[in-house]
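Working notes for the structure below.
Every protein chain but one is kept in place in this view of the complex.
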């Protein structure tokens, strides 16, 4: 990698757009990516104001995006297409614990801290997501960052860090994510709109045969269902194009090109995707994955949150996912309910949404997972990375045409 | 219930059709229910010859269907709309164990024997499915039946019996399933076409707002994927109509009637569904569930079969399922691979499909689960049960119309 | 079985002693079995007043004990050495739910209702324990009994019924436990002293090479640990004599006789235990198991109770258990904390013992499990059962001698 690594903090879509200009100049000037709702895709449910995980009061998101270099992959030098994303459950100034639960739909992936979540259901640190090979660096950096910030000692030092694999677009064995990048993502975190697509941990990701990355969505429950908010953020890197369904339409079968391809002679890869033009609709090897983070202000206990996390599977099912063996499909859900302090006998007072009233939370989780994946694909821009691999973005106009053909647009966009 | 209980053994659709004549005379003469493939629904993958779980060599299925009485529910007397279904992994004459794995998508249900499956992955007895309140009777009867038939003592007496709730159409607290009914289902089991709809354990079930029950489907993998067969059988009783998707089309939103309703003045129920005409598209209370049985001849180990069972979730996601809190969504998968005998040191020889080649099995499981649910709904006939509750069948012609509108019919049927 | 089956309801040790007279006349006159504390065994911790699960306020226990016939095993006729035990969490008049959690140390056993407990952590019915082959009968009978007694519909019909195998002493394939026996055990349930040994579900059990059965113990936490009570009840049928440790002393190696043996010529068994005199210290085949029920009034949530249940493993470890492959070692824990009613938004108020204060509950669970197993063995009397198999009781005097040699008696008894 020639020159200093360019770090792009992007907690908001505006910054993200700027960052992406470098690699996608044709897209410059686009103020804000079109999202699923903008396109008019027939989706169920009522989103919150931002249609983002940050609709859940307190939730803050920050990204560090690392994009540098081009051409042939040289381990340790680049090209770099990676980053880290951080999610604070209660905002950046309140590091008290929240209840959490997790689920593994397919375990070809890493999410640290899950033994603790499984047994004790308590989440202390911000959740972070990065590339597979940088989980360790980010994990220890979260602990270092937390030393002077969290007062909890009982379960200190077991942060949740998750990953997906960007080793096709990025020099993943170059270990380019450093602890400062984690600190930057944490410092950049805030509420409000969330940058999507080629940002943060999602920078170099490939989703259902198109460029993927970070996506988000939310649902606001009706008042007679408690009026709670459910927000989802995904780092989307899973799946095969031929299986892609959007709002039920077989989009992956309808849009068979542009394909993934190597736009240079130097590729050493003998398997698909092949040289451009031509290419293949599927990635060279399935090491895709999806991380789903579900946030809610509904008062849910750990064993309930475990069930909520599991529902992300159903949203993935709607998109055509099969949870392939090469995929790490790991989900975590947390509730921002205040948990109070123990009295002199060590006993806390809590609230709990009765199980009889939890179905709207489940339904919101399924819907918001589905929409967050679509948003990730819609926001992502075509990216050229290591060995000049080109991963095309999902073309909005052609998607619109397909959805029209399948009667899955709510209205003319 | 006046008069002797009428027991209907139905291992084949023909018998099923006869049995159903009593309650659905208008349907008499219909030789064989139209299935998803007959309708031309746009489904993925290549089914086996029967498009049924019995495409997996050795698998045999038998039903006992109990339909008796009508009118007001009197506990212990009827009306009865229930039964029991049995699945033999290796045929009725080979009771050697198979490897198995299981998964609970939502635990509001019972599947006995799972502690053993979880740890040891060995399935000894036929799998049986019945109504919620008859699990115990069936379980002990399986043990009684097995005493003179199985030679295994190590894990005897831990059969897998699963259930879904038919307490809206049937006198479930009347405990009408007796051990003889289990024996009949076992005796009736055979390969070949499998009766679907209102038969066996599925007799009184409600699925996604329409009459449900038993359904099945299969997939044959390509030779370069090993040429294995994956078969699925479901007992479908889950979900809400408004969420129903078929092949991606929002069928439940498009077909808002006929509704569930009480066709008599004597109902004591104050919640939906209401009196006819009118009614409600959703059942009175969510105690639905779905049992999914996945069979394969692919050589899979217990920990792999656990993963296969989990994939049924993704098929349910495609149908619009949210795994509601009131639902018992329990899945079991088994492999008919021969496991051989231990040598003198207690060591067995086995084969195992490498994980790198398992994705086609996953994909087949997702697809066949989706199709088996559709087949259950297509085969089921409108049923009137306890308190004259009428649960309408999914109308085939209207379904066709909806699918046409959403471009999800492969061809004019 | 000649003559009518003799049913013995034994909710208290007095009744139990009477019942046992029939088969153990030499023991008649013994008012109350000597328990671990009476013997002066060096055990840790402070028991509650009764040193029984009933020290937890509200907990009630009832047994039905079935002892009938002798001599050669004839399936369906006897001899019968079995029963059923029921535990009410909040007393016999309060059938509101409690929170619960469970754990399987080894899954060669059945505990119904665990899918529901795993996901929702709610226990509605009394817990019942019986022999392996009667789980179904008891399960359906609990549902029948509950129909007019429980108002809960959300999770009705998923009772927890557990088992261990008494097929060596009893005609287990005769299915002698009927639903009336379950009703009797429920009707007999009350607080106060709990009958131990050859009673209820424990009637025909073999534990660590001696006669086993039902045992119980409790711990009262110090006031600065909240003053909570932890009670344990076991149905003990696991283990091998050679591994038996009591309070750390290698009792099983020191007391190699009396052995299990067949006191008649008609045995058809070719494997150990052999004919008397002689016999074997180990049972014919390992199909032992242990069910552990942990009750507490500490305010614990489902995910905490899961952890508490898991600690029973450590008590079993102290006794020399290895959780053999033939053993079903299944544990359930519940908290009697009131859970209140949901408000208009479906939200409940709860209390929770903070995890930082839970260690005393863990320690109490380990200790009470250990002591309950010892109590089961001390209370059990030598029993002769099917095929004249004689299972000897642990001889108290020899135990005292061994413990003296290993310095594990607190005082001269």
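In order of appearance the chains are A, B and C, and numbering begins at 1 in each one.
Rule of thumb we're sticking to: contacts are C-beta pairs under 8 Å (C-beta built on N, C-alpha and C of every residue); 3 or more make two chains touch, one makes a residue touch a chain.
These figures come from a predicted structure and were not determined experimentally.
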Contact with the hidden chain (one of C:129, C:255, C:358 or C:374):
C:358
Identify the residue among C:153, C:222, C:322 or C:401 that touches the chain left out of the display.
C:322
Which of these touches the unseen chain: B:83, B:107 or B:121?
B:121
Interface residues of chain A (partner: the chain not displayed):
75, 104, 106-120, 132-141, 143-144, 147, 153-155, 157-158, 161, 165, 173, 175, 285, 287, 325-326, 328, 330
Residue by residue, what part of chain C touches the chain that was omitted?
42, 105-106, 243, 245, 247-250, 286, 307, 310-311, 313-318, 321-326, 355-356, 358-359, 362-363, 366, 405-408
Where the missing chain touches chain B, by residue
119-122, 154, 226-227, 299, 301-303, 306-307, 342, 345-357
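FYI, only the chains that are shown with their structure count from here on.
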Among the chains in this structure, which pair is joined by the largest number of C-beta pairs in contact?
B-C
Measuring centre to centre with CA averages, how many angstrom lie between chain A and chain B?
36
Just the number, please: Cα centre separation of chain A and chain C in whole Å.
49
Would you pick out the residues of chain C that each touch at least 2 other chains?
119-120, 154
